[in-house]
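Report on one structure; see the data block that follows.
Here the complex is missing a single protein chain, while all its other protein chains stay put.
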Amino acid sequence: MAEERVVGVGAGAAGFGGYDRGGGEPGGLATQDMVLNIGPQHPATHGVLRLRITLDGERIVGCEPIVGYMHRGVEKLFEVRDYRQIIVLANRHDWLSAFSSELGVVMAVERMLGMEVPERAVWARTLLAEMNRALNHLMFLGSYPIELGAITPIFYAFRERETLQQVMEEISGGRMHYMFNRVGGLKEDLPAGWLDRASAAVAAVRRRVPQIEDLIFGNEIFLARTRGVGTISPELISAYGVSGPIARASGVDFDLRRDEPYLAYPELAEEGVLRVTTGEDGDCHSRFGMLLEQVSVSLDLADACIARLRSLPQGPINQRLPKILKAPEGATYCWTENPLGINGYYLVSRGEKTPWRLKLRSASFNNIAVLPEVLRGCVVADMIAILGSMFFVVGDIDK
Amino acid sequence: MIVQALGVRTVDDLSEFGTDPWWLSLIKAVLIFVFLLLLTLFNIWFERRVVARMQHRAGPNKNGPFGLLQSLADAMKLMLKEDIMVKAADRLLYVLAPVISVIMAFLAFAVIPFGPVVDVPFTDRQTPLQLTDLPVGVLFVIAVASVGIYGIVLGGWASGSTYSLLGGMRSTAQVISYEVAMSLALVAVFLYAGSLSTSEIVNAQQRLWYALILLPSFIIFWVSMVGETNRAPFDMPEAEGELVAGYFTEYSSMKFAMFFLAEYINMVTVSAVATTLFLGGWRAPWPLSLWDGANAGYWPVLWFLAKVMMFMFVFVWLRGTLPRVRYDQFMALGWKVLIPVALLWTVAVATIRAMTLDGGLDRRVLVGGALVAVLLFLLLSIVGERAPKEEPEAEEQPFDPFAGGYPVPPMPGQRLPRPEPAGVVPGGAQPDQEDDTARRSATEEGD
Partner (left out) sequence: MSSWGSGLIRGLRVTWQNLARRSVTAQYPDAPPELPPRSRGVIALFEENCTVCMLCARECPCWCIYIDSHKEAVPPVEEGARERSTNVLDRFAIDYSLCMYCGICIEACPFDALEWSPEFEYAELDIRDLTHEKDRLREWMWTVPAPPGLDPAAAEPKEIATAQKAAEKAAAASQGQAAEETRDDGGGS
């Protein structure tokens, strides 16, 4: 491990790294900065993100995120898979928002084909996407406190996740990788009675989520650790392309569900069920609060979708596809509001079974890119608080 | 020597100790050792079960009745694990650290009274249920606890790993700050009991627990004892989210088990100290104390254990609920809140004690004096608020990193210049400011 030697006077010299290499006589009062590797195997990086941190005592003077430990070459793999096989891969880069990631792929292909999706499929997709969003946020509502040392909320969060996952499993057969989207709709229709169980699950989660809020959100220690820590300004957000709940927590009022509507969101926005909330402070606390807020919005949306699905007339849930599905020549960019932020697919087709190129813009990559700016000047404990509040999935960073 | 009060024989003065024959001392020592080991096994199980219930889980329930043997199985497993010696470790200290930690943890219990004077079964001897006592018994506990921290500090340092080093460093600072608050909190107890020996402090609480009279002391002691034992929410030295496992990151097998054991014994120790000093030690709590036999024979051991377990439950409860305090906030709490409050409280207690002992002053005068003091304090604080301190405004001047010919940090209000790539600046030069800026702009143009 390399050590950076910084010549300076006492502890104050730390803010100085990198400047004084030419000046000052070596020797004398020398302090050495410590280089600490957070990860690739560190409990706080939930995965294999590596942060190379330069420390002066416990204060961070430099941070360099090193990504790529989990790079799976997914964009290259996309090029040799047909559109059904791509769905398998697409739901794996961000394993916490599998359904929403699938959605982007099929919507891109549908757009290229000019295909109309049956109405029931649109509402079912919206329902599942919102449940997926709640699942994703619940994960972070549990994992963030655990990084701050509170061990209990994660178990409450997992109880809620389990409730939702059960209905997700019943409809799709999968608990994380749903593989339920198909070009033109969904794989199968809803099982009989599923809507009742789904609405019961949503109600149960809505009833119990306040426990997490009571347990941690107003806790003075939690407040002390998160208020004013890791503040990201709206300018920084736009500079780095940060999106999703993190951006909204900083007051950037941008949500694709409302601003570039897809699925059934325009109608839901009209009904007023889809509320886009923004925070003001942009610190860890408001990011955590944003998740709590979004979970409740997602549950409302899910309820609205369930009600709509009940009233829709009988109809198919997918389109009959040809044996060999070829997207016509051309290109399209399809972006969706994934739980973690903007997830975009740039699909270039040359009229073959497989895409010629499918570029993936994942939310976590941009969200994590802003870290060095935020971390500079924090202490190690703050680093954990900030890292945890950036809500990322390593697969989504490394693709 | 022995007071006959309500049929209870308690230790009257310290000459009671040191008269045990060697075999009795040995038996007592071994009993305490075994007791602590068993209690640790139980406590680990207890903690896991209680935390599990709080998280609507079941907790360990497979090994033995109610899973009671789970921690024994874990201990066995740890013993059989590979003992990893880190390459970068300082071998001697690396091995020594957990040993120091665990020995000191056991030692502190020597002066904790478990009960009154009892008959030794099968003999006609009588002995207090306490290994020994010193005129400065409580100081002994504090001293031993401080030495125990050496285990953590040395372990952190000797591991040769950054995480361990940070953990050890945090531990040092934590203990230094909290030992002060803890000792200050105890001073009030000493003033009231008139002694530093544990058995005499227990005797002094026959009428009323000190937790009630000296509530502020009790609270300060409580907070600092959680800090002393590195337990949540003050478990920064081993903060798993940040430092992986802090000072014992690199430890494995028995050495790890020793640290683990030490942590749990320390919890018991501080709980026992708190019980002894604030909750009347082994004396039966109020409704039970109406029964004459409650404080005689071996019954007090039960009360003592119950009180200790109550503290253990609170430890577990806190751990199950609270997030970790940030290190600097913890330090601020210690230095800026606990120590000043403890100091003030000590002064107040000392004043009150001196006055009541000398009998010179009436209570009304005391209350009046206190009122005046409070009013003065309020007045002072209001006056202090009215005149906000005028911070000398930092003059907005460009930052000269080589002011005075050597590197200096930026002053408040000054901004760090953009870091320059290494190798651009010719080494060894002593540039003045014009040169410096000129060179910088030159490199910028070069970019």
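Remarks
Order as written gives the chain letters A and B; numbering starts at 1 within each chain.
One rule holds for everything that comes next: a residue touches a chain if its C-beta (ideal position, glycine included) is under 8 Å from a C-beta of that chain, and two chains touch if they have at least 3 such contacts.
These numbers were taken from a predicted model, which means no experiment stands behind them.
Considering the whole complex, the residue from A:139, A:317, A:360 or A:380 that touches the absent chain is A:317. When the missing chain is restored to the complex, the residue among A:46, A:59, A:93 or A:120 that touches it is A:120. From the options B:40, B:55 or B:177, the residue with contact to the unseen chain in the full assembly is B:55. Residues of subunit A in contact with the chain left out of this view: 81, 84-85, 87-89, 92, 120, 152, 159, 162, 166, 169-174, 177, 179, 187-195, 211, 214-223, 309-310, 312-317. Mapped onto subunit B, contacts with the missing chain fall at residues 50, 52-58, 317, 320-322.
Rule of thumb we're sticking to: only the chains that are shown with their structure count from here on.
Centroids built from CA atoms put subunit B at 40 Å from subunit A. Residues 51, 54-57, 162-163, 166, 232-233, 235-236, 239-244, 319-329, 401-402, 406-410, 416-417, 419-420, 422-431 of subunit B are the ones that touch subunit A when the two sit in their complex.
Those residues of subunit A whose C-beta lies close enough to touch subunit B in the complex are 7-9, 12-25, 34, 36, 42-44, 58, 145-152, 155-156, 159, 215-216, 219, 221-222, 224-225, 379-385, 388.
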